[in-house]
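Encoded as structure tokens, here's the structure I'll be asking about.
What follows is part of the complex, with its chains left where they were.
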Amino acid sequence: MRSRKIYGLVGLAVSLMLALALALPAFNSSYAQGQTAPAGNATSAPAPAAAAPAAPAAVAAPQACDGVKVTENCTPNSGDTAWMLTSMAIVLMMTIPGLALFYGGMVRKKNVGDTVMTSFAITCLVSILWFFFTYSIAFRGGTPLIGGLDRAFLQNIVSNTFKAGVAQNIGTPNSLAPTIPETVYSMFQLTFAIITAALITGSIAERMKFSAMLWFIGLWTIFVYSPVAHWVWGPDGIFNSANPDAKFHVLDFAGGTVVHVNSGTAGLMAALMLGKRKDIGPPHNMVLTMIGASLLWVGWFGFNAGSAVSAGMQAGMAMAVTHIATATAGFTWMLVEWFVRGKPTVIGICSGAVAGLVAITPASGFVGPVGAFCIGVAAGIICYWGCTGLKRFFGYDDALDAFGVHALGGAAGAILTGVFAVEAYGGTAGAIEGNVGQILTQCVGVATVFVYDVVVTLIILKIVDLTIGLRVSEDVERGGLDLALHGETVQ
Amino acid sequence: MKIVMAVIKPFKLDEVRDALSRIGVQGLTVTEVRGYGRQKGHTEVYRGTEYAVSLLPKMKIEVACSSDQVDKVVETIAAAAKTGQIGDGKIFVAALDHAIRIRTGESDTAAL
């Protein structure tokens, strides 16, 4: 076992070193960017074309970036940039400490350290992969199924053609976020990749090896998250509703399918592969869970309103519908629980709020306040059932209900987006405005992601199981993962 | 010498301690314990699943006293800890061979 552990560690370290080696050319192309392409610069960026590198003060005022079509080498909109910088920070806060605490409060005390560390380590790991190449393959143009490697190691992220852009507040934005620096867009999207990976771990809590978890999550981010994100959000993705050449114009404003259906499904697969926990018990500290749910709620405005990638009407409406759906779902879950079980619980209302956040995510740029209210009621009821009736019926041990809340809530939200979408808000009409076909399109999106996810996740899990093993020994499980795996305990 | 061990309801602790003080008991040791008995436990809920928690929080009080004091002590505790409802707890009495006060080395009843 010890030797296996060493193998794992060596593997991780070698990967890192390899990556570093690969990064060196990028390093060059990154500090030297533009130096080799003054001509390209001159043709593609009219305004600052005359800029002599040595005389930045004499430069003609650069063009402001435009929200409708991408401008090369323009000055970002400071208001939009301010909001997106903020959004990135608060979406990061959703995972650490938000999700870490949301999950940490629901496990037993003997496993809380492992649980919170899982979210933290995933944050580090996914960020490193993102920098290496997953940002590039997810969010750069390439093919409808996967993007290209032109931003591996974030090379040329300021501009492909213009030197000294940072100092002069000039750069070429990603076409998906035309008014802000691409650095900010890349980091904003990174926080989505992080939380998607971290959400999965709700299903595997209290029994998976920490090393196996790292390998699983790393591979999953590369082989599942990155392509799926590209399908739905990539500039040439097959499901991207803004891509005229897309096969299906799936509406997914902030990630109901990419983030929630995706992570919840992967979680279910992992729970099935791992099997049930040996001993279970009530959550050890619902105050931690409450902190986590609250920070998820607060940060989710960055998630949903931030997905407008600007600070204007769309962000405002996304914020309003997010808040309404969340409050409604939290209250609905609480009422349902109160009726059914006789008591309203802290974990219940928190779970309901998270269910509301999940369900409104795909809808948040497309529906209005009343649609949000309906989605909230639905989310509260459906996800309550997902964590109780459904789970009991099938008997899997989805420890912290990543499937029951995220996959179910995400799917419900995605489909209800097809119902409640309002053309005046997001450009696409839903069933309630007569466009019944949109429901079908939404179902296609959900189903495709589900199937792909199931297959690839199972393959990854199998590989990890055969190489380093997925599950801790019974002794470790009974004694708690904190002490055995991390040498730490909470007093 | 005897040692009196009483398992009582937690919120009765202050009353019992005050009552013992009044009859001259100068020292005691308290432990947080959980008890299982006739008093039925409760259930905790987690997302629709109920966990039966059969162990209830109780307080254990240990008082060492001389053999002639022991009845007084037991009565006092019994009176102060009683609510008349199930779960009030038990008092156990056992014999002690020795008692030593660490600070002074005094022993037996002088040590209490």
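By written order: A and B. Residues from 1 in each chain.
Simple rule for what comes next: a residue touches a chain if its C-beta (ideal position, glycine included) is under 8 Å from a C-beta of that chain, and two chains touch if they have at least 3 such contacts.
Predicted, not measured: the structure shown is a model, and the values here were computed from it.
*Asks:* Given that a single representative of each chain type is displayed, how many copies of each does the whole complex contain?
*Replies:* A x3, B x3
Here is the rule we use: only the chains that are shown with their structure count from here on.
*Asks:* On a C-alpha centroid basis, what's the spacing between chain A and chain B, in Å?
*Replies:* Between these chains, centre-to-centre, one finds 54 Å.
*Asks:* Per the contact definition, I'd like the list of chain B residues that touch chain A in the complex.
*Replies:* Against chain A, the touching part of chain B is residues 44-51, 53.
*Asks:* For a test of understanding, state which residues of chain A touch chain B in their complex under the given definition.
*Replies:* That would be residues 106, 281-283, 337, 340-341, 343, 345, 347-348, 351, 384, 387-388, 401 of chain A.
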